[in-house]
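All protein chains of the complex are present and in place, except for one that has been dropped.
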Amino acid sequence: MDYRCKTGMIETTLSCTTRKKGFSTEIDGTPFIVSAMPVGEKQMHLFINGRSRLACVEVIEGGKRITIDGVPVEVLDADRLPDTSSAKDDMPGDVTPPMPSVVLAILVSLGDQVDKGTPLVTVSAMKMETTLTAPFDARISSINTAPGDQVMPGEILVNLEPITPEEEKTGTGG
Amino acid sequence: MDYRCKTGMIETTLSCTTRKKGFSTEIDGTPFIVSAMPVGEKQMHLFINGRSRLACVEVIEGGKRITIDGVPVEVLDADRLPDTSSAKDDMPGDVTPPMPSVVLAILVSLGDQVDKGTPLVTVSAMKMETTLTAPFDARISSINTAPGDQVMPGEILVNLEPITPEEEKTGTGG
Amino acid sequence: MTQTIDKILIANRGEIAVRIMRTCREMGIGTVAVYSEVDRKAAHVMMADEAVCIGPAEAALSYLNMEAIIQAARATGCGAVHPGYGFLAENADFSEQCEAHGLIFIGPSAEVIRLLGDKIAARKRLSEEGLPIIPGTLGGENTLKELEAATLSMGYPVVVKAAAGGGGKGMRTVARPAELEAALASAAGEAKAAFGNGKVYIEKYLVAPRHIEVQILADTHGTVIHLIERECSAQRRHQKIVEECPSPVVDKAMREKMGAAAVKAAKAVGYTNAGTFEFLVDAEMNFYFLEVNTRLQVEHPVTELVTGVDLVREQIRIAAGAPLALSQDEIIPRGHAVECRIYAEDPANGFMPSPGTLETLVEPSGPGVRVDSGVYEGWTVPMEYDPILSKIITFGSDRKAATQRMIQALKQTVITGIASPVPFLIELLESETFEKGEVTTDTIDQELSDWKPTLPLTEALLAYVAHDLFGQKAPSMAGPTEQPSPWTQLGAFRI
Partner (left out) sequence: MTQTIDKILIANRGEIAVRIMRTCREMGIGTVAVYSEVDRKAAHVMMADEAVCIGPAEAALSYLNMEAIIQAARATGCGAVHPGYGFLAENADFSEQCEAHGLIFIGPSAEVIRLLGDKIAARKRLSEEGLPIIPGTLGGENTLKELEAATLSMGYPVVVKAAAGGGGKGMRTVARPAELEAALASAAGEAKAAFGNGKVYIEKYLVAPRHIEVQILADTHGTVIHLIERECSAQRRHQKIVEECPSPVVDKAMREKMGAAAVKAAKAVGYTNAGTFEFLVDAEMNFYFLEVNTRLQVEHPVTELVTGVDLVREQIRIAAGAPLALSQDEIIPRGHAVECRIYAEDPANGFMPSPGTLETLVEPSGPGVRVDSGVYEGWTVPMEYDPILSKIITFGSDRKAATQRMIQALKQTVITGIASPVPFLIELLESETFEKGEVTTDTIDQELSDWKPTLPLTEALLAYVAHDLFGQKAPSMAGPTEQPSPWTQLGAFRI
């Protein structure tokens, strides 16, 4: 049985042979023999090459969320994912704020040239004030908000034009 | 709305008037105003006449099991119960052992007259030995088991004939 | 002289196996669980680094199967075996077998276990070391007639006890000479089933005594210290159910006297590792030696909370040959601790075991509340073993604070699917008898044998209706939440 899984940017294919109460497979050349038992509602107990392991498993959209030793990992079913990353634009800047916030101050003006790390906008969310900084050297190409605005997930507050164009295709996050 | 509930031998009818996020009713002449919120999967938070109360509620066959302050109570829906106590014979002796046991010794003989508290049979269950005693003054009318027997829930080990017949209809347990 | 212990096999199950593994893990020591076929999903298996199935459910074929356990320890490369309590914990042969196979047995030597494990021999030997003992038989009597004569000279009531006993098994109180023969047979039978040894002895039965015991630690360099006493008088059927540290009736002078007596006796027999000297104390505060438990006790947490010592850590250090880290002067008790044992049992029906599935399990938490648990919601308690589920232990600055904390902890607890002593324990701890520290070993069996729970009927009825009207779960936040995006990019940069 083959599983094509995606964890973050990494895709892994596991060819698995089922055995009594378990399966065997290989990851990056290392063989694994696994036996498994569901425990309670959300937990799986595994023996991985004889090592005892407890995993909390939750079914989420497109895959499962697995927590081991306090660290959660989302493992998605690559076969059930949309073909390309159409859902999100992979550009580092083009992301959605995760929660509603209030804009407190705009610290730059249209056309300003800013260094990486320059404060751009101050917002307040969950009683905490934070300053958003430029993720790279850039020129401010537009400002789409003003102090006092309630901004929602999806809204773009400031558009930046990079100053060093060779950086355009690199980077997976600031 | 009327609820007919059974807790143990006691049947209570509650006439309830629903209110915003709650209801009002009366039990034994005492009025109650209750507001309620489900919390998590199995819990209800109540304000009962303004007192905060947390109850764990599980749906069980024929009713609900409610745990408050560490003490579980089974509340059954009297309307859903069989009309009379047909499921179980109410006689104090006529009950079912809750778990398989092994008979170790029979301490009486057929026809013996025994006082209340006299040891009758020694059994072992869950690694622990216990002696069963007579719940009232009685005569041994039959012995249906022998040492070494595996006895199961439902089996009657010893039949007793009461010596004082006026006790016949009293008692709700030993 | 000190050996390194890298990996320990825990030859036990349930809460004690989990508790031992926690300390191993904190010490960076690998853990190997053993389990029977019905315990594949037991908590101790999930807690371990590795686990080995050692046989079918029946304890004789699994948790008492020395060969399988030693084989598992060797196959997994363990350097030591911790026996916990019960099962093989006080089995001298097992200790011997472990050592013969190059495994450190975390406990006293086989010789010491053998001497103290025979309660008759131990009584005799330790009375020679100055420990006061209760009048009783010392092993010379062979016929029923001789035993009857002995009991008549000590006076009824008497108690029949298993020589290889422990945990209240193989124990019978006898009120009249006519009952002696049946009691001897019954106790011997239970003892044989429980310990594989049907030898019994007889002691005068002290009326309403207290059970007070002294925890000791002894290293392999001849140093022995005591970690003050515990009181375990709250018992049903000779089995402890509530324990506390310190005892509410032991003062400093008596503490020192009992502690010194235990330390002296331990030194005399060459005791090593952790152990407990049990005493009965009569109304005049005379104490009589009962027995030595040559292992960790169920109730060890109350001592840990009051002395600040991790007894399992010390056991492992001692087994590795390290000298004791603390001197007697450094054992300074502080505050008060209470433990309640939570068994699958029904206190309204003679504390009958109540196996089954834990349908709901909510364990208490918060300041001063410790739970040593070996189960989880959904776990089916097997019928084959001791029905202990967990222990709740509370600490407070004084006895009242610790007791109040325990009452609240018990009230937070939800255990359904099986009967539990929680409702009983709440009432016991709220009773005036407990509050005054007047519980004796007879209190529960004699005064509370007819106990039935006081049910919160009115509130339950109201909760029933409330659940019917408003219990529909609000639709859960449908679907998974989005992964949060980087905060520094809240301002959505577009290039």
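Here are a few things to note about the model shown:
Think of it as A, B and C in the order they're written, each chain with its own count starting at 1.
To be clear about the criterion, contacts are C-beta pairs under 8 Å (C-beta built on N, C-alpha and C of every residue); 3 or more make two chains touch, one makes a residue touch a chain.
None of the values given here were measured: they were computed from a predicted structure.
Put simply, the missing chain touches A, B, C once the whole complex is considered. Within the full complex, the residue among C:G30, C:P246, C:G259 or C:G396 touching the omitted chain is C:G396.
Within the set C:N286, C:S365 or C:Q446, the residue that contacts the chain not displayed is C:S365.
One chain is missing from the display, and on chain C it is touched by residues 18-19, 22-23, 25-28, 301, 304, 308-310, 313, 332, 334-335, 346, 349-350, 352, 354, 356-357, 359, 363, 365-373, 378, 380, 396-397, 401, 404-405, 408, 417-419, 476-477, 480-481, 484-488, 490. Residues touching the missing chain, restricted to chain A, are 1, 3, 5, 7-8, 10, 12, 14, 16, 18, 21-23, 25, 27, 30, 32, 34, 36-38, 41-42, 44, 46, 48, 53, 55-58, 63-73, 75, 98-100, 104-105, 107, 119, 122, 124-131 (touch as defined at the top).
Of the residues in chain B, those that touch the hidden partner chain are 37, 39-41, 45, 47, 50-52, 54, 60-61, 65, 74, 91-98, 101, 120-121, 123, 125, 130, 132-135, 138, 151, 154-162, 168, 173-174.
By definition in this document, only the chains that are shown with their structure count from here on.
The mean-CA centres of chain B and chain C are about 30 angstrom from one another, to the nearest whole unit. Annotation for chain B: no residues touch 2 or more other chains.
Residue positions of chain C with contacts to 2 or more other chains are absent.
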